[in-house]
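The complex is shown incomplete by one protein chain, all other protein chains being positioned as in the whole.
Moving on, here comes chain A:
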Amino acid sequence: MLSVANPLYFFTSSVEAPTPLSRLRIADVMDFFFVVHPDSGRKEGDEHKRIMYFNPKVEALDKQTEITGFAEALQFLREIEEEFDFRTVSTQKSDHVYIQVEKQKFILGISLSKQMAFHSNYPLYLPAVKKTSSVIPTRLFRLFFSAIFGSFRENDEEKFKERLELFFSRFLPLLKVQRLPILDQLGGVEFFYHFPGKLLYYSISKQDLPVLFRYLTQNLLPTAIAPELEPTRAANKGRFFYRNPDDVELDDEEELLERYQMIVYRCLNATVCMFVRFPDVETSSKEQIVSRRMLRNIDAYLETDLSNLASRIGDEIGGENDLRPEATDFHYVYFNPASLSMTSSFSSTSSEGLDGTTASVGVAKAPPPPVDVNRLVCETLSGFVSESEEFGECFAKSETDWWVVIKKVNSRLLVLLLPPSSYQQSLADVQSRTQVIVKSHFKAIFFN
């Protein structure tokens, strides 16, 4: 049995939130996922020793060795292409992403089946797959599990494999991707605007925010549901998630890793995540930094204010003055790269897994966009709206009469997906409709 203090504990949650329509589990379209350490399999006959983790387990070892050997061999293409921090590979049947991590000592690889993606209506778009399936676990590693690589450095390969097994066998089934892949690719965070499960404030590095937020909302917070549903529990009591705070490593301003202890405190539906920096002195023990007394003080300090805040949020959501805007007859994504704030009509209460009772209440009454329209959003955004420019706009029409509108103003991005309508036949119609939408729904945050 894992200790609650172990961050891996929260991957063991049996309370898995239902997957809303706008997302799908990556496991449903995945062929394989692996972690290899090429240096361990250099000797002839020992090639399989490079495999540190491979999913699915049922794959024969020979095939695992072949697949990982292929990933390793990609570096031989350096003669025609020097850089190799990542590569994507497309075959007729699947799309793969390979990235090198930990000073290029390890390779992470994932393959998604084109057929399964087709049947799941998932538009395979490799830059987004790369971000979700490779960058996120890698950054999670950096946040929580440097100890994993630590055990490797200590030559304890078995322990290293165990930890990988523990992490990925629980992480992968929970990993979800968006059917509109740019939501994964942009990597924003939904700020408090409509629902719980959104961010109110942060002061950590922007590099760490998306993955930490994802971990909190998708892995850690769902475990809060069970105790909170118990009727006997004092509802407005705050509690700590980590009795013994755990180590994380966050980026400082210069992107160097610094060691912190993480404390997660929750009261009603408000959660505060705090980080206490490790002093440089090596002799300091954990207990000296975050003591029971310190936790008690935090509890005393936060409990009243946080429960008040949480009540106010709860009132506003549950009350008649619902903060949720009226359901729109279009889909939208808004993203501000400066603050990483993102909001979209594809969110839903349950998507954050906070309340297992709501299936998928989206904020749009528009029908879900067809898969090729979702892919068109990605293709037009990456191909025609320059990342380096602060302004740009793009209107695209599909043969199903869906329109995709992308507007970039002062680097802020607004994407609209407009379902077919007899009022928007021409590009001029769509331009004026866009103006109306920006004025009525995004005036406060987006300047036309």
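Methods note: contacts are C-beta pairs under 8 Å (C-beta built on N, C-alpha and C of every residue); 3 or more make two chains touch, one makes a residue touch a chain; residues count from 1.
By definition in this document, contacts and distances are computed from a predicted model.
Novice: Of the candidate names "Vacuolar fusion protein MON1 homolog", "Trafficking protein particle complex subunit", "Dolichol-phosphate mannosyltransferase subunit 3" or "Ubiquinone biosynthesis O-methyltransferase, mitochondrial", which one corresponds to the UniProt protein name of the undepicted chain?
Specialist: Of the names offered in "Vacuolar fusion protein MON1 homolog", "Trafficking protein particle complex subunit", "Dolichol-phosphate mannosyltransferase subunit 3" or "Ubiquinone biosynthesis O-methyltransferase, mitochondrial", the absent chain's UniProt record gives "Vacuolar fusion protein MON1 homolog".
Novice: Taking the entire complex into account, which one of A:Ala396, A:Leu416 or A:Val438 touches the absent chain?
Specialist: Only one of A:Ala396, A:Leu416 or A:Val438 touches the chain omitted from view, namely A:Ala396.
Novice: Can you work out which residue in A:Ala300, A:Ala327 or A:Leu427 touches the chain that's missing from view?
Specialist: Result: among the candidates, A:Leu427 touches the missing chain.
Novice: So which of A:Phe86, A:Phe106, A:Tyr260 or A:Phe330 would be touching the chain we can't see?
Specialist: Of these options, the touching residue for the absent chain is A:Phe86.
Novice: Of A:Gln104, A:Asn121, A:Ser291 or A:Ser386, which sits in contact with the chain we cannot see?
Specialist: A:Ser386
Novice: Looking at A:Val29, A:Ile107 or A:Leu126, which residue reaches the missing chain?
Specialist: Result: among the candidates, A:Leu126 touches the missing chain.
Novice: If you put the missing chain back, which residues of chain A would it touch?
Specialist: 66, 70, 73-74, 76-77, 79-81, 83-94, 126, 372, 375-376, 379-380, 383-386, 389, 391-400, 426-428, 431
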